[in-house]
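The structure follows.
Removed: one protein chain of the complex. Kept in place: all other protein chains.
Labels run A, B and C following the written order; every chain starts at residue 1.
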Amino acid sequence: MSGGPHLVRPYGDRRGDGVVQLSFVLPLPPGERARQAALEVARKMGLEGVQLASMEPAAEGYSFFVLYGRTPAAVDAAALEVAEVVVRKKGFDELNQVALRELGRRIVVLGACTGSDAHAVGIDAIMNMKGYAGDFGLERYPAFEAVNLGAQVENAALARLCAERRADAVLVSQVVTQRDVHRENARQLVDELERLGVRGGILALLGGPRIDHGLALELGFDAGFGPGTRPSDVANYLVAELLRRLGRTLH
Amino acid sequence: MSGGPHLVRPYGDRRGDGVVQLSFVLPLPPGERARQAALEVARKMGLEGVQLASMEPAAEGYSFFVLYGRTPAAVDAAALEVAEVVVRKKGFDELNQVALRELGRRIVVLGACTGSDAHAVGIDAIMNMKGYAGDFGLERYPAFEAVNLGAQVENAALARLCAERRADAVLVSQVVTQRDVHRENARQLVDELERLGVRGGILALLGGPRIDHGLALELGFDAGFGPGTRPSDVANYLVAELLRRLGRTLH
Amino acid sequence: MQLPDGRAVPDLRLDRSAVERCRALADRVADQVLAFVRRHTTVSVERSALRLLGFHGAAPGGVPHVNLMVDEIHARGLLGRGAAFWVGQAMRAGAGDPMAIVGRLASLPRRPPAPAREEAAAVEEEMRREARSAAAELRSRTAARDALRAELGEAPRPHRYVIVATGNIHDDVEQARAAAQAGADVVAVIRSTAQSLLDYVPDGATAEGYGGTWATQENFRIMREALDEESRRLGRYLHLTNYSSGLCMSEIAFAAAWERLDMLLNDAMYGILFRDINMRRTLCDQHFSRRICAFAGIVINTGEDNYITTADADEAAHTVVASQFINEALAHRAGLRDELVGLGHSFEIDPEREDTVAREFAQALLVRTLFPAAPIKYMPPTKHKRGDIFFSHAYDLMADVVARVTGQSIQLLGMMTEAMHNPLLMDRYVALKSADYVYRAWKSMGGEILFREGGVVERRAQETLGRARELLEEVARDGLPAAIGRARFGDVARSETGGKGLQGVAERGPDHFNPFLEILEAA
Partner (left out) sequence: MQLPDGRAVPDLRLDRSAVERCRALADRVADQVLAFVRRHTTVSVERSALRLLGFHGAAPGGVPHVNLMVDEIHARGLLGRGAAFWVGQAMRAGAGDPMAIVGRLASLPRRPPAPAREEAAAVEEEMRREARSAAAELRSRTAARDALRAELGEAPRPHRYVIVATGNIHDDVEQARAAAQAGADVVAVIRSTAQSLLDYVPDGATAEGYGGTWATQENFRIMREALDEESRRLGRYLHLTNYSSGLCMSEIAFAAAWERLDMLLNDAMYGILFRDINMRRTLCDQHFSRRICAFAGIVINTGEDNYITTADADEAAHTVVASQFINEALAHRAGLRDELVGLGHSFEIDPEREDTVAREFAQALLVRTLFPAAPIKYMPPTKHKRGDIFFSHAYDLMADVVARVTGQSIQLLGMMTEAMHNPLLMDRYVALKSADYVYRAWKSMGGEILFREGGVVERRAQETLGRARELLEEVARDGLPAAIGRARFGDVARSETGGKGLQGVAERGPDHFNPFLEILEAA
């Protein structure tokens, strides 16, 4: 992006027309009153030129609405501050060579889906040989000693293992997010690591479909990875970050 | 509705949680910056706990977003003022009898889809013998002398005919609404009728998929009818309104 | 059955003799229409001839020069001789620029003295020369289009067809590029509402339109240029189409040909039924415009799909098929090969009913089977679309499935917001992504599925063919005008002398001269 501000608005038919689509349910039976109420909700969201596309009888006493309207909201894309894990990626072999040469040993990584969360597919995708989207998992990297503990792993147990194994990094997956369980749960691990005095010496990564880097930082992790992450993203980040911490850079 | 206020909010998972679904396009390529911009747009619409469900590459330099969030907007459904055509409906035969008895003559009705609007299906549904949704059209009513002029009818020509035929009512359909053509167009007919000094003596009805009673009144018509209107709604309204104007009531 | 393009579709057993009979009847109908067409010309046809001769411009007021010229000629009842003749004479007499020619024509007496034989011959020769060189240029332009198409290659069938309709050609370009990037193969620029009722073609680039963008030669050029560029970038040829039906059918066809469009909505029946355009006028215009399309290798799209937006799609299914046979015959008469006859049909049965998919399969497969070599165009549900975009989306998906399995050639993708507004950028994206998925997921099903002998699908298809044949018997017996007068198509009745534009029709004189027509008929 160039220096100046870069105002953007939703675009439907003509640039900057602000058109958005909206849908929701109101606890009112379909009728003129419900229509007006739905339009009013849309207006309270700042929409102009609201078109009520549909008012559906979702259930007795409930109407489902589809609306279109124009929002005046404009955002300066240039001014947004963007927290992002940037990884300049190397090939599989090159990365392994560099890592082994620079560190002179294998990088110990523990992975788990913690708490009562039983969703192992995400962490498996990152850790397992097989990998994900045609991209090898960490277990396949000679430069990594990767251990996948699977799902439903207790935070206390995981923290203990990190200490015992002198892990360089711990990879935590959180998929279930209702009532923000993932937040509590993620924080808990960080507390445990601190209790054992190993937090400083370990890279803590958080991942999952509803995770982003910003959230991970907020929860006390070093980096966050969201939907579509590839094992190689993680491998490259880990090597680069470990070298950085040793005062070297990955180039 | 009872006397007191009746606050309603969108309802997703739990009563009053305010959950709404939103989608729009921003002129930004997919990426962390675009994500942040989309979240910001949603926040500017007052949404809280915004979840970005998807960021799609709609085209080069364009991202399509699907989001969920909670709006604080609440509406007092009881306080809304609702403009609505209320028709207490009679059966086909009864309505015809009453009308003929009370008026002693047939009600002259002209129908058309005006201006450059070629959508005749709507007005046909109301006027033609065949009718709509298993409901006879006005041409079928002995109590009506109904003439369907079809589509693309000039306002001037229609107004002239209203005067010549001494029409009791004129039924106007407007389907094309881009750039608000329907507004101009509808107003124009009212002007023409006034120019010919017949506006007072005629019932002017406006209908169409994007028409509602409120809009019709705003545009100088006596009543407005939207999607799903049945010919019998119109027939009942016409008879009741004509009687009312003669100081009688339809019971 | 295996299609010429190699795709397999479910077999449909039809009574071959009934099919032959339908073609024979349609041919009779075409004979009657052509008999009239051959004896007449129209202001639009004559203007088209002048456009070929290079008169593309407009007077300060925006009125095209060709209109000013032809109006002067027609006002004097001289159109039967052919506008090209009078203009040629004016030029020979020294008139250089268009307005000068108009001036000359305006000074013609009501009954001008017949010019000397050799004088006339000279004028015509000159005009013929002009026309030939212009036609040669036209050829080279369309050849360039064909070359690019061949070079880049086309996407597999069905081609995904989407419309843009911002009203502003520059926004249209942006939306068209976006659509192409999202996977569209064909871009249609919707015309401004009711342009088809104008008896002239607006001039230049335009930024304001209602429900669509003015169809002007310049707008065609701008869009085709953008799509050529985009085609190269994407390495996939992007087709462009627009609308010619209406009072300027042949002139728009000429502009489209000149600007290298690939397809053109082109159907007199549409104008007659849905625009109340006089049938004599538009049938003459249609023939000339189709000859232009044949010359320029433009695929025409017919509008039978529209019939079932007014008539009930299930009850009137046979009217679509009957009309397609007639359109096919008329197209052949205009020199269009099967490969250029894009007959239209659609998925419009009321979704509230039962077994609609079986009946849509029957209809789509019937049309596919009857016209295996034609680039048939399949339209999505429109009439019964609702504001509930999630339902409408589901409804469109069923049309995608039927289109894929029955091997349609061109599929206009349904928009979930059909009941609301012209498509938004995101509506097109959603439609394209879903269609991609359906095409991928149902890839081999055309060759995989068989419909039970004597089952719902087969019986329905046979019933529709039978009723189409009955209707064609009537049309062949009583003539197309009579049938239209009885509202046989789209439940709309029109009369032979009613509607717009009849005054623009003139009888050809014994010495009628139209150099463009000569070239087209010779081609």
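Everything that follows uses one rule, which is that a residue touches a chain if its C-beta (ideal position, glycine included) is under 8 Å from a C-beta of that chain, and two chains touch if they have at least 3 such contacts.
Here the structure is a predicted model, which means the values were calculated and not measured.
Participant: Have a look at A:Leu100, A:Val176, A:Leu196 or A:Leu217 and name the one touching the chain we're not showing.
Facilitator: A:Val176
Participant: Any idea which of C:Glu208, C:Asp355, C:Glu507 or C:Glu521 touches the chain not displayed?
Facilitator: Among C:Glu208, C:Asp355, C:Glu507 or C:Glu521, only C:Asp355 touches the chain that is not shown.
Participant: Since one chain isn't shown, list which residues of subunit A touch it in the complete complex.
Facilitator: 23-25, 56, 58-60, 62, 64, 116-118, 120-121, 124, 150-152, 176, 178-179, 181, 209, 227
Participant: Can you list where subunit B touches the absent chain?
Facilitator: Residues 11-15, 19, 21, 51-54, 56, 64, 66, 68 of subunit B touch the chain absent from view.
Participant: Since one chain isn't shown, list which residues of subunit C touch it in the complete complex.
Facilitator: 351-358, 388, 390-391, 393-395, 397-398, 401, 416, 430, 433-434, 437-438, 440-445, 447-452, 455-457
In the analysis below, only the chains that are shown with their structure count from here on.
Participant: Max contacts between which two chains?
Facilitator: A-B
Participant: Rounded to a whole Å, what is the gap between the Cα centroids of subunit A and subunit B?
Facilitator: About 45 Å, centre to centre.
Participant: Give, as an integer number of Å, the spacing between the C-alpha centres of subunit C and subunit A.
Facilitator: Chain centroid spacing, subunit A to subunit C, equals 51 Å.
Participant: Take the average of all CA coordinates in subunit B, do the same for subunit C, and state the distance between these two points in whole angstrom.
Facilitator: 34
Participant: Residues touching two or more other chains, restricted to subunit A: which are they?
Facilitator: 11-12, 15, 19, 21, 51 - these are the residues of subunit A that touch more than one other chain.
Participant: Would you mind listing the residues of subunit C that make contact with two or more other chains?
Facilitator: In subunit C, the residues touching two or more other chains are 387, 419, 421-422, 424-426.
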